[in-house]
Every structure is written in C-alpha cells, then in structure tokens.
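Here is the structure we will look at, set down as structure tokens.
Here the complex is missing one protein chain, while the rest keep their positions.
Each chain gets a letter, A, B and C, in the order it is written, and its residues are counted from 1.
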Amino acid sequence: MTYHKTDIRVRYEETDRMGVVYYAKYFVWFEVARTEFFREHRISYRELEERDGVRLMLVDARCTYKSPATYDDLITVNTKITDMKNTSLSFSYEIKRGGVLIATGTTTHVFTNAQGRPIRIPQKVREALTVSAL
Amino acid sequence: MTYHKTDIRVRYEETDRMGVVYYAKYFVWFEVARTEFFREHRISYRELEERDGVRLMLVDARCTYKSPATYDDLITVNTKITDMKNTSLSFSYEIKRGGVLIATGTTTHVFTNAQGRPIRIPQKVREALTVSAL
Amino acid sequence: MTYHKTDIRVRYEETDRMGVVYYAKYFVWFEVARTEFFREHRISYRELEERDGVRLMLVDARCTYKSPATYDDLITVNTKITDMKNTSLSFSYEIKRGGVLIATGTTTHVFTNAQGRPIRIPQKVREALTVSAL
Partner (left out) sequence: MTYHKTDIRVRYEETDRMGVVYYAKYFVWFEVARTEFFREHRISYRELEERDGVRLMLVDARCTYKSPATYDDLITVNTKITDMKNTSLSFSYEIKRGGVLIATGTTTHVFTNAQGRPIRIPQKVREALTVSAL
C-alpha cells in the first residue's frame, strides 16, 4: 500500500514558547491524516461513528522527532496501514516539509462498539482498506 | 455573590511562539473555573450531564487581555454569576497573577437537554446557586 | 472591504464530550483565518514576526455561538477588518456551514515590538490592507 498524502498548514496555536510546534500536536496531525486516509478509501469515519456506532479506540501512539516544524510551515503527512488484525488496525506516518522527513509515527487502534467493547473490523471497512492495498 | 477562586499553573502547552499564553487558552481556564465554581456550590457538572442529561451550551464568550501570562505562572481565576434567567446563566471572570489583574472575561450559557433543546434551569441548580448568593 | 474566505475542516480534536466543537476552538479558527487574510493581502505574518520583530498582541476577543459545529464539518470563516487605528487593528468574523451562519466573532489587536511595547502599524502593512479595502 502506498502512502496517502495530507497537506497541513501549521497553525500559530500549535507552536509553543520554544518557537516550534508543541510535541503533542503531531498526534493531532496524525488524526487529521487518518480522517483523510479513510475518506480517500471511500470510508467516512464520521458516518462509521454516527450511523454504525463504531469507535476506533487508541491502544498505542508514538512519534519520533527529527527536526522541528514551526508556524506557517506547509507540511505533508504520509499515512499508510501497516497491520490489520481481527479487531485492530495500525497506521504508520511520515511528516515531511519541503520533501524532507521531519518526524515519523505510529498508532494502533482497536475497533469497539459504542459501549467500548472490542468488535471485529466491519466487513465494509476491511474491504475498502484491502482493495486499496492492491 | 463573592468571587470563587481557582488556582491554575500555566502549562507549557498553553504558550505560543510569542512566548506568552495563546489567547484561546484563557477560555479553557474559564471552563476549569466554572467546574470548580459548580463544585463549590455542591453541584457536579459531570453528574448534571451524565445523570440528568443536562447540557450547558455556550451562547457568548469574551475575554479582554491586559497583560500576558506565561509558562509556569501561578494564576487565579475569580468566577461569579452575573445573571440567571429562565434558561440561561452568565458568568464573569477575573484572572489575576500575584494579585494583579491580567484579564477579564464573560460567558453566557443556555441550559439544554441532551438533544440540544433549551430547558429551564433545573430547580436544584437554581437553588444551589441562589442560596450561595446570599 | 469584502470578506476573505477561509475553508476549514473540523478536526476530531476540536470536539468535546458534548459531541460538538469546544467553544475555545472557534478562536483558533479565527487565528487561522487571520493568517490567510494577511497572506491574501500579500503580507506574511510569519515574516512580520521573524524579520521585522513585529507582534500582534490580543486586546479583546469575542465569539457568539448560534448553532454548534461538529467533527468533519466543512466550515468557512469570513474575515474582514472593521477598524484600523494608529497602533491597533480589529477584525470581524463570520463562521458559516453550508451557507448558514453558525457563529460570529471579533478580535482587536495592538501592534508591538518584540519587547511588547505598542508601535504604530508598519507602513507596508497599512498600505497593503488599505489598498485591498478599495
């Protein structure tokens, strides 16, 4: 599977007094990229939640920082799926600025129902993600 | 009614590249102070939401900035109710650092049910807030 | 002066447990819109800070909420200048979703040097903003 690309303009709010982007904000960018990744694969994560009562709970999140981003930078988040099990899904991310890698990350999620109980990945989600992987 | 005082330590995350606290964060402090204001008046806002299905929707929010706050400052948010109507409630806030006023603000909220329809302020809330005002 | 339009996709991070966007996030959108407003008028706010040592300090910020926004909504922030004095600048904002007004706001800023002292609005900024207003 190739990376899906999402462009993001760094917000003033995302910086801190060190003059660069606050470290937790990279995880917000990962989330923005996940939404667009799903949309690219004809899945609306919002509908998944609202219509199907499905949730994607975080199990693990990691980010490795190579070079700081700052206000008004135009960055690209490259997103791909690295693992799909019965109930869980893992993503890998690359953040680039001007083609240069500035951070990498991973997240692992488990699918749950609205009550937080783990469920098998819905078939339509699995198919949409698998087809796109060919 | 006298002001209820809530102490907050400024977080690194709340600063921006100007070296001071980002302007939207003051509204987060107002919210923290509201929760503590309710608790001081023997109302758990969490229970109000979870048990009674009551919501406090924002109608208006304003902040006036006099002097910037920065990382690790110990600030105090003084909170009081300035107006209580059938369905709405207004708060006034003062933010002080070392006794000096650095910002003021106001918020107005309307009580709604879980579907977002305006409702009369629940009697127990009205009483708790009124008694405390004597 | 006509409104400058900035489109924003609502992030999951911007919602709260009420299921809608947290009230302080609207001010982040105003800031995103200001950056794009300046860029539209051939001013890089980043350069203004980094090269000219100019800061735009907040004096006052207000938002009035009419209807909640939620995750994955595509909103538009309409931005215009409503007042320009010797050292200060005021903006007015409209937030629309599907053409419907869901919030309005205002912010007032004072220009300062890097030490936080008020300064006259730099001539090039004043000209760029004035020309565009014709």
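We adopt the following convention: a contact is a pair of C-beta atoms (placed from the backbone, for glycine too) under 8 Å apart; a residue touches a chain by one contact, two chains touch by 3 or more.
As the structure is a computational prediction, the values presented were derived from the model and not from experiment.
Student: Spell out the interface residues on subunit B facing the chain that's missing from view.
Tutor: Residues of subunit B in contact with the hidden chain: 9, 11-13, 28, 31-32, 35, 44-46, 71-72.
Student: So which bits of subunit A touch the chain we can't see?
Tutor: That gives, for subunit A, the contact residues 17-18, 23-25, 27-28, 31, 49, 55, 57-65, 68, 107, 116.
Student: What residues on subunit C make contact with the chain left out of this view?
Tutor: Listed in rising order, the touching residues are 12-13, 15-20, 22, 24, 70-71.
Definition applied: only the chains that are shown with their structure count from here on.
Student: Compute the rotation angle for the C-alpha superposition of subunit B onto subunit C, expressed as a multiple of 5 degrees.
Tutor: To map subunit B onto subunit C, rotate by about 180 degrees.
Student: How many angstrom between the C-alpha centroids of subunit B and subunit A?
Tutor: 33
Student: Compute the distance, rounded to whole Å, between the mean C-alpha positions of subunit B and subunit C.
Tutor: 24
Student: In whole angstrom, what separates the CA-based centres of subunit A and subunit C?
Tutor: 27
Student: What are the residues of subunit C that contact at least two other chains?
Tutor: 28, 31
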